[in-house]
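The complex is shown incomplete by one protein chain, all other protein chains being positioned as in the whole.
Going by the order they are written in, the chains are A, B and C; count residues from 1 in each one.
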Amino acid sequence: MADAKVRIGIVGATGYAGVELVRIVSANPGMSLERITSTREAGTRIDALYPGLIGTCDLTLVAPDADDLGESCDLVFLAVPHTASLAITPELVSRGVAVVDLSADFRLSDPEVYRRWYDTPHTAPELLSQAVYGIPELNRDQVVDLGTRPRDLPRIVANPGCYPTAATFAVAPLLRRDGMVDLSCPVIVDAASGVSGAGRGATARTHFCSADESYQAYGVGRHRHLPEIVQNMTRLAQRQVSVVFTPHLAPMKRGILATVYVTLSHDLEAGELRAAFEQDYGRERFVHLLPEGVQPATGSVAGTENVQIGVARAHGTRVAVITCAIDNLVRGAAGQAVQNANLLCGLNEFSGLDTPMPIV
Amino acid sequence: MADAKVRIGIVGATGYAGVELVRIVSANPGMSLERITSTREAGTRIDALYPGLIGTCDLTLVAPDADDLGESCDLVFLAVPHTASLAITPELVSRGVAVVDLSADFRLSDPEVYRRWYDTPHTAPELLSQAVYGIPELNRDQVVDLGTRPRDLPRIVANPGCYPTAATFAVAPLLRRDGMVDLSCPVIVDAASGVSGAGRGATARTHFCSADESYQAYGVGRHRHLPEIVQNMTRLAQRQVSVVFTPHLAPMKRGILATVYVTLSHDLEAGELRAAFEQDYGRERFVHLLPEGVQPATGSVAGTENVQIGVARAHGTRVAVITCAIDNLVRGAAGQAVQNANLLCGLNEFSGLDTPMPIV
Amino acid sequence: MADAKVRIGIVGATGYAGVELVRIVSANPGMSLERITSTREAGTRIDALYPGLIGTCDLTLVAPDADDLGESCDLVFLAVPHTASLAITPELVSRGVAVVDLSADFRLSDPEVYRRWYDTPHTAPELLSQAVYGIPELNRDQVVDLGTRPRDLPRIVANPGCYPTAATFAVAPLLRRDGMVDLSCPVIVDAASGVSGAGRGATARTHFCSADESYQAYGVGRHRHLPEIVQNMTRLAQRQVSVVFTPHLAPMKRGILATVYVTLSHDLEAGELRAAFEQDYGRERFVHLLPEGVQPATGSVAGTENVQIGVARAHGTRVAVITCAIDNLVRGAAGQAVQNANLLCGLNEFSGLDTPMPIV
Partner (left out) sequence: MADAKVRIGIVGATGYAGVELVRIVSANPGMSLERITSTREAGTRIDALYPGLIGTCDLTLVAPDADDLGESCDLVFLAVPHTASLAITPELVSRGVAVVDLSADFRLSDPEVYRRWYDTPHTAPELLSQAVYGIPELNRDQVVDLGTRPRDLPRIVANPGCYPTAATFAVAPLLRRDGMVDLSCPVIVDAASGVSGAGRGATARTHFCSADESYQAYGVGRHRHLPEIVQNMTRLAQRQVSVVFTPHLAPMKRGILATVYVTLSHDLEAGELRAAFEQDYGRERFVHLLPEGVQPATGSVAGTENVQIGVARAHGTRVAVITCAIDNLVRGAAGQAVQNANLLCGLNEFSGLDTPMPIV
């Protein structure tokens, strides 16, 4: 029946991306949440773990089971660590279930690059080659097309990483335009993330007394999002792009700000740069170029699917400085996953994602 | 026409309660936002002041004008300081506009008490006597009845203060039950608020470097919410209640936690206390009693209309300790105002208020 | 030799109280830090664990060993969980080492009360009876006297808990004065602590994303500091005092604010109350009564041994509201321990404790 809701499962519902999926799917009138799973916390009600869900979702976590998911769900979100998606995706695909994978397992098109950065072989290269990496505003059609495939073919969306999402939105209009960027210089991506980006695990680094009132870089020059950023930029530029990426941990719960330094081929005016962004993003509901001289703040996109972008030129150089703010758990994970799922399932792309969030 | 949306105006839209009203009204399918006013910032787009509203509301602020509001709005929210509501309410009422007043001007039923605590006479005592103080879960019928009045009679909801809302929810089930509470002892309300409670004004106290990483009491024994708390508790108990109220400023943006100490008349079990709360609140969509031993956190209700309550007995005494968490700007201001407006206008009570908020 | 420094050991140097001891002892010209121990992290340099110590202390952690401590130290601080002190104290005492115990093991004078609240028998009641509970400003002489005992007698200071310290300073001047307080009503201690009070352990509750931007009560009516608070107040009043104690977790790293509600026997003026505080604390270097109408903020005592106190009367009741701010890790643990040790060892009481801390 045309009106039937898409039946949804969330594997790994207790992590931060998982619980945001629970929230957003619950608010999506085109979806019905059928299963939420957790290997470790099966048997617990999700709203006992997260009292913020009281009144929104009273489901009980179950252990993940492919047969059960295959029968009860049309689409499953995988909010699990890398390699865990590799294990479960083939089982879901073979049961005709569509998969939106929030892990890194289907993001890197070259299984060898995956092996090198994740220290483990890619065990499903045949599925990898059919998965679609989905940033809707950049390749909406591919995700829609995926949704038209027959159920016995793999329908897998590789949901982008948080840093790559922010970095890619920041430079896509420039890299796409042939000759605008001097690719002999590396693109420098300096980014700050809220602590939720480090996950729900209680560690020395996520302890309030470590993270609060402090700011520091981590994983300098070797963060696993680097090859994904390189892949995205290289695709956009249709030439190899060299990238330097430095993530930082900022004392806040949510949000990513990517400050991206791009060397321009010639001395373009800020207005010319801005025109490229306007042209590419001007009609997008969730992507907003800020007025000249205004820089986006992560707080202004907290909890939303929005992308806010500021464009500036660095005094006396050929460098453009683009800053791009997203919410790491929504646009950087659960929200973009739902946007992809909406496209895949033929729902309104914005369904569940367009509620305004607290302003202060 | 039955489907016509209620046309809304917000006077004082740039304060923190005002901008939350903008957000919630924008998300309310039964309302259309027609006017947003600001004396000081007329001419500015609200989403330039609050970039978090980009994509949600692109209205431009105008100076408040009673004629214009009277023509374009069915209901106006007043999110202005005390005395400012006194000035504008008669003008709106005389034009047949319903008013939900977020200031203190119509909360205290005795104009003499108002005069004493606000150092200014109450200039509209005849309207005051007809205003309805609205906490929907406690006196829903009165607000609904107000909505049935002819347009030429005053329809004014006095929207409760943030601290009084939290404190009142915490004790209503106990005070309502005759003989449960020993009223010879004062009720002690110890409460903490996020910094948004101090308003948008940039002051020494709201400076990040003053408020961050610090916790302190303020207005001890003389905060203006005291008479409102006393009035609410006295109404519920139908006897004079003595109250000690100590507000604190906590280093967070939002939220109020009221920890209320009530001396019981006899040595009731925690279970008996809990039964009273279950009975009164068990069917309310937005009010949640937490399981025994669990205490509410302000973070779990951030951005929502929810009220979460924990009930405990203090070891070796006749004191019950009730903790009650709300969001100060939603349940403590804009959200409860919209809930009251929904009731007044015959809309679904929960319209615009039931979207789940970010969980992490 | 008169000038020899007191040789110090710190058992449990990697916890938050332990590392603050390292810092304060390092800054104390009368002490030399000889041993820092950690069972779990032996072999690691303390400044690798805590880069804030780079340049201050380059000692390597060793496993605790009574013989080694006995030979190399005159005084040992125990910054370990309860029961661990019970195990090691007799071994140190028998080797002639003075002990300042930051755990709860020697605080409760009645071993039966200890057994009831800590669910384990007190295994050294004979030492317990000789230990001195030390809040220098309240019983300085006892700690000094302890220091004059021969080395073959036990010299143990039970260092107070953080909440009891704040609560006790808040009410001592009132309780000491016969007839000032109506003890038929319980004293209500409502207190907020920074997250460091929950210790260094990485748990769901200390995760930045749980603690940040949230405020909640915990352990309502059953926190283990309750019997210590009762014991202190009962001693001061020389009559049984009934106490209700509610601790809260505030989103900040450090600090405790105790807001204490005391019912007065008669309707004393604020000035009379203040006079009692002035009389008792006016000459103390670290205890400060704030001007009338001013409330202490935890941020103003962060990192210091200072105690700041505000005194107010609650409008229309016989209740006095005393607020008392301390740093939970300094005055509430490591700093008071060093102050006690200074007294015990005949050093300047303030040595290592009087450096001003960052103001903003």
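Worth a mention:
Quick note on the criterion: contacts are C-beta pairs under 8 Å (C-beta built on N, C-alpha and C of every residue); 3 or more make two chains touch, one makes a residue touch a chain.
Note that the coordinates shown come from a computational prediction; the quantities given were computed from them, not determined experimentally.
Between the chain not shown and the residues A:Thr323, A:Asn342 or A:Thr355, the one that touches is A:Thr323.
Considering the whole complex, the residue from C:Thr89, C:Ser196, C:Asn232 or C:Thr246 that touches the absent chain is C:Ser196. Contact with the chain that does not appear here is found for just one residue of B:Val100, B:Leu146, B:Ala211 or B:Ala337, B:Ala211.
Across C:His122, C:Arg254 or C:Arg331, the residue that sits in touch with the chain not pictured is C:Arg254.
In the complete assembly, the contact with the undisplayed chain comes from A:Gly310, out of A:Gly310, A:Gly332 or A:Pro356. From the options C:Ser26, C:Thr39 or C:Ser265, the residue with contact to the unseen chain in the full assembly is C:Ser26. The chain not shown here touches subunit B at positions 16, 195-196, 200, 202-204, 206-213, 251-253. Subunit C residues in contact with the hidden partner, per the touch definition given at the top, are 16, 19-20, 22-23, 26-27, 48, 50-57, 196, 212-213, 253-254, 285-286, 288, 290-291, 294, 296-297, 299-304, 306, 308, 327, 329-330, 355-360.
Annotation for subunit A: contacts to the undisplayed chain at residues 185-186, 188, 190, 192, 194, 209-210, 212-218, 220-222, 226, 242, 244-246, 248, 250-255, 257, 259, 261, 295-300, 302, 310, 312-317, 319, 321, 323, 325, 360.
By our rule, only the chains that are shown with their structure count from here on.
Counting partner chains per residue, subunit B shows two or more touched chains at residues 212-213, 253-254, 296-297, 299-300, 302, 360.
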